[in-house]
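One protein chain is absent from this view; the other protein chains keep their places.
After this line comes chain A, so read on.
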Amino acid sequence: MSFGMLSFSRGFVFRRGFHLSPFASGFTFHRGFRNASPNNNGAEYIKGSVNEAVVLPPRDKVAGSYHWDFERLLSVTLIPLTIASVVKGGAHPITDLCLGVILPFHCHIGFDAMITDYFPHRRNPVLNRSFSWGLRAVTLIVLYGCYEFNTNDVGLTELVKKVWHA
């Protein structure tokens, strides 16, 4: 009788499998596709079956090629602005005003590109969203700070000139 119970228990253990490795439960160091939904596989445009026509995402006035154009426009306007501030070398309220608006936007777009590159929405949805909204809040504070500095203090170009010759 004990011999029968022993063989039963050993067979039970073999049927379940005996894994000592933590990787057996699906643990991986690299998050990889863990957050990707298994139903859509990133094919967010395919609705219904694969035999139906693809529904493209809605057109966005802010994203896509308009965003690209706006980004290049800002970068281009920064060139004469920088040259003007370096050549004039002194306080000029209009240059400061333009710099105080265009520079924060330029930095914002740069930081936004870094967020989309290193924390893509498909892989890190929570980090991506929190960083994006945090960046927007911070850019607003920077815009306000530039306005305050240009109004109550010497202004951006004059600051650089003074610091450089301190």
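Assume a contact is a pair of C-beta atoms (placed from the backbone, for glycine too) under 8 Å apart; a residue touches a chain by one contact, two chains touch by 3 or more; residues count from 1.
Just so it is clear, contacts and distances are computed from a predicted model.
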Protein name, per the UniProt record, of whichever chain is missing from view ("Cytochrome b560 subunit of succinate dehydrogenase", "Leptin receptor", "Trafficking protein particle complex subunit" or "Protein BCCIP homolog"): "Cytochrome b560 subunit of succinate dehydrogenase"
Candidate in contact with the missing chain, chosen from A:A84, A:L97, A:L127 or A:L159: A:L159
Contact residue for the chain not shown (choose from A:A84, A:L97, A:L127 or A:V142): A:V142
Contact partner of the left-out chain, one of A:R72, A:K88, A:R122 or A:R136: A:R72
Residue ranges of chain A at the interface with the undisplayed chain: 72, 75-76, 78-79, 82, 103-104, 107, 110-111, 114, 138, 141-142, 144-146, 148-149, 153-154, 158-159, 162-166
